[in-house]
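Below is a structure I'd like to ask you about.
Presenting chain A:
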Amino acid sequence: MADWQIDLIKVVFIWVWALLIAVVMTWVERRASAMMQDRLGPNRAGPFGLLQPLADGIKLFTKEDIIPERARKILFILGPPLFALPAFSAYAVVPFGDKIVLGGKEIILQVSDVNIGFLYVLALGAIGVYGMVIGGWASNSKYSILGGLRATAQLISYEVPMGLALLTIVLLYGTFSLREIVLQQQGTFLGFLPNWGFFKQPLGFIIFMVAAYAEANRVPFDLPECESELVTGYHTEYGSMRLGLYLFGEYVNMGTLAAITVSLFFGGWGLPYVDMSRFLGPVSYGIASFFVFFLKQAFFLFLFVWVRWTVPRFRYDQLMGLGWKALIPLGLINLFITALLVQLTT
Partner candidate 1 sequence: MVRRPVVKKEYTLGERVYLVEIGKGLGLTWKHFVYNVKASFRKGPHTVPTCWQYPEDRREIAPIFRGAHMLQLNEKGQELCVGCGMCARACPAKCITVKRGKPAEGEEDKYAGKTMCASFEIDMLRCIFCGNCEKACPKNAIVLGQDYELAEYDPNLCIYDKKRLLANFHRAKAEGRLKPPRKPVPVDAPAPKKKTPSKATMTKKKGESGDSEKA
Partner candidate 2 sequence: MAGINEYVILSCILFGLGSIGFLTRRNALILFMSVELMLNSINLMLVAFSAQRADMGGQVMVLFIFAVAAAEVAVGLAILISLFKHIKSVDINRFNLLKW
C-alpha cells in the first residue's frame, strides 16, 4: 500500500471514530444525566434508546431551515460550518494509540505527528470562535448577539490560562508533539508514581481542566448558551442541521479536549506500571493501546457530563474574574515554579 493510501484510511477511520464518539456522547449525556436525576432518559428509539442520536439527526436533517429576514444571509449560513470545521478537524493530531504493524508496515495510530502538535489544536480553537460570534451576529437578535459576544469573550479569556498550562508541559517535555509527550510519560517517576503529566503538574492540570470546561462551553461555564437568560444564546435563531452542526461541534470539541487531556496529563495510551508492548503481539498491542486511550478519554468525557449535572453555572463577571484574576496569575506562578524546578533539576 502506498503511504498516501494508508494515510487516507487513517484519516477516514479516525474521522469516523471521532464522529462516533460525539454521537454516542449525545446519547450518554442524555442517559447519564437522566440516571443522575432519577429518571430513565430516552429509551424508546432502538435498544436502550441507542438510536436516539440517529433519530435526532434525521429529524434535524428533515427540518425546515429558516433564515430570519433580518439576518445577514451569507454570514448566517457561514456561522455553523465555521464552528464545526475547526471542531471536526482538531482530532488530526491526537495520538490514538501507539503503533500497529500491519502487513509489515509500522503504522502510527495518529493522523499526523507534526512537530507543532497541540499548537494546532489551540489555533483551531481560536478559529472556532468565529463560528459563534458570526453566527450570533448574523442572526441579528439580541440574545444571539449577546450570546456570541459572551462566547467569544469567554473563549478567548480561557485560552490564555490554557496556553499557560500547556506552556508548563512544554517546559517539562521540550516538545510540541503529542506523541512524543506521551512517549515521555511512560514509566514511573519518583519510583512509584506513573510518569504522568498529572503528577508532575497537578496545578497545571487543574488550570487546564477548568479552561477546557470553559472552552467546551460546559456548565459551569455555559454562559454563551445559558438557557435561562439568553434563551439558547448564540444559536437562538438556528434550526435544522445548522443547529445540528453547532450542537455536534460542541460534542466533538469535548472529545478533542478529553483526548488532549489524556495525552498531556494521563500518559496517553500507556498503562501505568505495565508495558503492554512486552507481552502483546504487534497487532494486538496496537489495538490494546487504542483501547486504553479510548477508556481514558471516555472517563474524561463522562466527567464532562457528570460535572455538568452537578453544579450551577457562573455569572458572567464571576467567570471573567475567575479566568483573569485566579487562573492566569496561578498559571504564571505555576510557570515560574516549573521553570525554576526544571532549571534546578538539569
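Candidate entries met the following condition: all candidates are chains of the complex that A comes from, given by their letters.
Rule of thumb we're sticking to: a contact is a pair of C-beta atoms (placed from the backbone, for glycine too) under 8 Å apart; a residue touches a chain by one contact, two chains touch by 3 or more; residues count from 1.
Every value quoted in this text rests on a predicted model; they were computed, and no experiment measured them.
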item: Touch-positive candidate for chain A in this complex, from 1 or 2; value: 1
item: Touching residues (chain side chain A, partner candidate 1) in the complex; value: 32, 34-40, 206, 306-307, 309-311
